[in-house]
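Structure incoming, see below.
Every protein chain but one is kept in place in this view of the complex.
So, chain A:
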Amino acid sequence: MSRRTADLRVPAGLLIPAALGVAILVLPMAGLMVRAPWRDLPAILASDEVLTALRLSLVTATVATGVALVCGVPVAWLLARTALPGRSVLRGLVTVPLVLPPVVGGVALLMVFGRRGLVGGWLYDTFGISLPFTTEAVVLAQVFVAMPFLIVAVEGALRTADRRYDDVAATLGATSWTTFRRVTLPAVAPGVLAGAVLCWARALGEFGATVTFAGSFPGTTRTLPLEAYVAINAGDSDVAVVLSLSMIAVSVTILVGLRDRWIGAT
């Protein structure tokens, strides 16, 4: 107890910058709450543009998370459980999007999947498929930006899981695929779930790569963040505020849901 009261005497040299830091983080969100058009909020939320953007965002973020799960979990497994040569290089490569400006990701996607891109050109010539500026492009941009979050979370879970369970399963006659499916995956399920939620939240908020690679077409590529940007540019700050608030609500909900895993609340 005495220890705790002693901790309360915070030196001013720490207290003042700390207060400033908290203000920078909290003030903008508080400002949104203050400026929110609470009376018109239901009407704005129910408007066609907002509902369309909301639906598009939910669908694309969910599909992107599905793609990230199917491809990202195996990548995490390769990184955590195999002695693959060049593993650290691979880990570096797949986590680059974490620190990359999303707009750079968008440009890169355009170079590869654009109609004259490396893969895009082939897709267009062979199948007549053109990816950029479609809903599929939105999903691809989201996967590019969000999958690393899932990979990092799942790899961490796989590293801390006890590998001796895998050994026991092998002595019982299980193939490595059966072991992965019935022993390893259930053991890391909480980590996979946390990674998927984080991935979903990141995909939902994706802006830079999406607007660069998929453009901003109502109904096909204009997701919530893009809609908010369009609204503020058009001087319709009420809509922008409502959209921002709804995204904050999603983020806070996810943080609260994951607080035990990520913030270590006691």
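By our rule, contacts are C-beta pairs under 8 Å (C-beta built on N, C-alpha and C of every residue); 3 or more make two chains touch, one makes a residue touch a chain; residues count from 1.
By definition in this document, contacts and distances are computed from a predicted model.
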Between "NADH-quinone oxidoreductase subunit K", "Ferredoxin", "Phosphate transport system permease protein PstA" or "ABC transporter ATP-binding protein", which matches the UniProt record of the unshown chain? "ABC transporter ATP-binding protein"
Could you tell which one of A:R87, A:R182 or A:R259 touches the chain left off the display? A:R182
Contact residue for the chain not shown (choose from A:R9, A:R39 or A:R164): A:R164
By the contact definition given up top, give the residues of chain A that touch the hidden chain. 162, 164-165, 167-175, 178, 182-183, 186-187, 189
